[in-house]
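Inspection log for the structure reproduced underneath, given as C-alpha cells.
For this view, one protein chain was removed and the others were kept in their places.
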Amino acid sequence: MVATDWRLTLPSETSRLAVRKTYKLYVGGAFPRSESGRSYPVYSAKGTWMANAVLASRKDVRDAVAAARKAFPGWAGRTAYNRGQILYRIAEMLEGRRDQFATEVAEAEGLDRAAALAVVDASVDRWVWYAGWADKIAQVLGNANPVAGPYFNLSTPEPTGVVGVVAPAESSLLGLVSVMAPVIVTGNTAVLLASEERPLPAVTFAEVLATSDLPGGVVNLLTGRVSELLPWLASHFDVNAIDLTGVTDPELAAEAERAAAENLKRVVRPPQGPVDWSADPGLERMTAFVETKTVWHPKGM
Amino acid sequence: MTFEYAPAPESTSIVDIRPSYGLFIDGEFRDSIDGDTIKTINPATEEVLSEVVAAGPRDVAAAVEAARRAYQTGWGTMPGTERAKYLYRIARIIQERSRELAVLETIDNGKPIRESRDVDLPLVAAHFFYYAGWADKLSYAGFGPHPRPLGVAAQVIPWNFPLLMLAWKIAPALACGNTVVLKPAETTPLTALVFAEICQQADLPPGVVNIITGAGETGRHLVEHPDVDKIAFTGSTEVGRQIARAAAGTRKRLTLELGGKAANIVFDDAPLDQAVEGIVNGIFFNQGHVCCAGSRLLVQESIHDELLTALKRRISLLRLGDPLDKNTDIGAINSAAQLERIRALSEIGELEGAERWSAPCPLPDRGFWFPPTVFTGVSQAHRIAREEIFGPVLSVLTFRTPEEAVAKANNTPYGLSAGIWTEKGSRILWMADRLRAGVVWANTFNKFDPSSPFGGYKESGYGREGGRHGLEAYLAV
Partner (left out) sequence: MTATTPLPAVADLVNMPEAWRTLLHGLPSVDQVGAEQRAAMLATRSIKTTSKAWALDLAIRMVDLTTLEGADTPGKVRALCAKARRPDPTDPHCPQVAAVCVYPSMVSTAAAYLAGTGIKVASVATAFPSGQAPLEVKLADTRAAVAAGADEIDMVIDRGAFLAGRYSEVFDQIAAVKQACGNAHLKVILETGELATLDNVRRASWLAMVAGADFIKTSTGKVQPAATLPVTLVMLEAVRDFRERTGRQVGVKPAGGIRTAKDALRYLVLVNETAGPDWLDPAWFRFGASSLLNDLLMQRAKLATGHYSGHDYVTLD
C-alpha cells in the first residue's frame, strides 16, 4: 500500500476552487429562495450543467405581485428626472460588469466572446436610451388639446400600474433589458418571468438592479417554468397589464390572454416572428403600458 | 433676546483658482494669439481672482476653425447614442464637482452660496442630463424623421447665471450634433473655464466645445465670423438688437433671450403668505439679476396696504452680506457698472415721484451692494416701470379688475414672463391665455426645469430654451 502524498491532491495556486454563486429570486429588493424549496438545472447552450436555478411557485408570483404593488405609488410618484437618473445608474452598474455578463451570455447563448461583448454593449446602450426617455415621453405622448370652448384641456400619460412580463426565451440579456426598461421608465412596476432555459443572466442582472438605487419591488424577477407561472400571473387581478413577448407556445399565450381578459388587463401579444433586438425599439413598448389622462378646466375671470 | 445666526462660511478650500487662464481651443488651453488680458474680481470683496484672456480676432478665428474641423471630422456624423454618452459623462462629472463649482460661481459672480448650491448647480447638471437623452431620439422630437444639426454655433452668455447659461447653450447644441464656440461674460469667466476642464475629463473630442473669454469686442468678432452657422445670445435687448442687425442678410440662424420687465399680478384672493414669498423670490432672488424677474408688482388695489405691510415685514428679514455665508439671502451686485446703473435708475424713481423704501440692512464696506428696495405709487408712465433695472428694485402698481391687470402687464415692449397669484383656477387660465409672455407662473415664480421651455415674446427675444422646443434652435428645420 502506497501512502498518497496529500499535498498532491490539494488544489494548486492555478486551480483554486471557486466559490460558486447560488442563484435566487429577486423580490421586493431582496434575494429570497422560493417558498417551495424547489430548483431546476440550467444548462449552457453547449449542454454543460451551469447551476440550479430556483423553480418558483405560484406563491412566489403572489409575493412578487404584492411587492410590485407596494412599490408602485412610490415609484410612480418620483419625478421623471429621478427615474431617469436611476435608470442611468443601472446602465453604469451594468457597464461595470461587462466582462462578467459577456461570459454569462456567451455560455447561455453559445456566442463567441466578441459577439457576447457586443450583446452586453448593446444592452448598456439600450438602458441609456430608455433612461433618457423618462423625462421626455410625456412631451411626445402628451399635449394640450384645442377644444372648441373656453377650456384648458391637457392630455398626459400615466403609468398603468403593475405589469407582468414574460422575458424573451432566447435573448437572455438584450431581450431581457428591452422588455424591462420600457415598463419601468414611465413609472410602472414589474414582475418578470425570466427565460426558462437561459435564466442566469437575468438573475445576475438583478444584482445590478439591487446596486442601482432602484427601490425594492420596482422590478421583481422569478425563474422557473413559464407554463406553470404564467397562468397565475395572467389571471392575477392586481396586475394591470401583461407582456407575453417571451411566450413561445401560441396556445399558452392565447390561454394567458383569455385569463387576462377577466380584469381587462392591457395585453402585449408575442411577436409574430423572430425579433431583431438590436433595432430601434420605437415607442410601442412604452405606450403599451401608459394610460392617457385628459383634464379639463374652464378659463374665466 | 434675538436669535443671531453666527457666521457659517462655506469653505473655499475645495476651489483651486489659477493665477491665469488661456483660451480653451481644440481640446486644450492655449495662449492667446492677438488678445489682451482682463482681470476678474470677486464683487463681494473687490479682490482680483485671476487673469483671463480677452480674445482677439485671430483667437476667435482659431476657435471657429477648431469647431468646424470637429464638426466635419466626426461630431456632425457621430451616432446620437455616442453623443448622448459624452453628455451623460459631462453631467455626471458636474454632479461630482458640484460643490466646487458652486463655490467658484459664488466667488466670481457674488450670488449667495445657498443659491448656487441649491439652485444653479442642480439645474446645470439636470440640463445636461435632459439633453443627453435627446441626442439619440431626435427623430421622435417632432422635427422630421432625420433632423440634421446646423454646424458651428457661436454662443454668447451673460454674467447672471454663468454656468447655468452655459448649460442652456451647450447641452442642446451638442445633443443635436453641433459644435460650439462659447464666450462667457467678461466678469464671470471662471466656471466656464473649469467646464472646459470637465470636457477634457469626459474625453470630449477636441474642438467640439471651445471656450473663449473676452468682453463685448470678442463677442462681436465671434457672432460676425462668416463661418458660424448659428448664433445664440442671452443678454440685454440693446446688444440683441445689434446682433440681429449684424446677422441680417446672412444665412446664420439666430435665437435671442433678452431682457424683461415682468408683471407679478396679485389678486385679492391670493394665498397671501405664499404670494409674499413669490414676490420676494421674484425680484430679490439672485439680487434681481434675472431677465424674467418679477420687477413690477401689480397688486389689486383692495389689498394693496395689507400686502405692502406683509411684504416690507418679510423683506426686513432678508440677510444681505458675505455670499459665502450659508445664511446669506442677498449677495453682491456683480460689478461696479451694474451697481451704478441700479443707483441711477433708483434715483430717477425718486425724482419721478415714486415713494422709496429700502430694507434696513447694513452694507459691507468693500464690494458692490444694494439693499432690497421697493418703490410704491408707481405707474406705467414712470421709467422705473418700463426700463429693466436688473437689480433688487421692485416697482409697485395697482389695478382694479382682471382686464386692467392684463392690459397693464402687457403694456411693455418686453414679454418674457409673468406671475399670477389667485386661488381661482379659471382666472389663472383666463389670465394666462391673455398675457403676452413666454413663461407664465401661477402661484409660484422663478421656477425652472430643463424640460420646460423658456423664452420671450416681443423685445424679450425669440426662440425657446429647454424642453423639446429647445431643440429647434439647433436643428436644420
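Every chain is named by a letter (A and B) in the order it is written, and numbering of its residues begins at 1.
In the analysis below, a contact is a pair of C-beta atoms (placed from the backbone, for glycine too) under 8 Å apart; a residue touches a chain by one contact, two chains touch by 3 or more.
None of these values were measured; they are calculated from a predicted model.
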Chains on display which the left-out chain touches in the complete complex: B
Among B:K326, B:R341 or B:R356, the residue in touch with the chain that has been omitted: B:K326
Contact residue for the chain not shown (choose from B:E47, B:D118, B:E350 or B:E403): B:D118
For chain B, residues in touch with the removed chain: 1-8, 114, 118, 269-274, 277-278, 317, 326-327, 423, 443-444
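By definition in this document, only the chains that are shown with their structure count from here on.
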Averaged-CA centre spacing for the pair chain B and chain A, given as whole angstrom: 42
Residue numbers on chain A that touch chain B, as the complex places them: 80-81, 84-85, 88, 125, 128-129, 131-136, 139-140, 150, 152, 283, 297-301
Chain A partner contacts - residues on chain B that touch it in the complex: 81, 84-85, 88, 126, 129-130, 132-137, 140-142, 402-403, 425-427, 429-430, 433, 450-451, 467-468
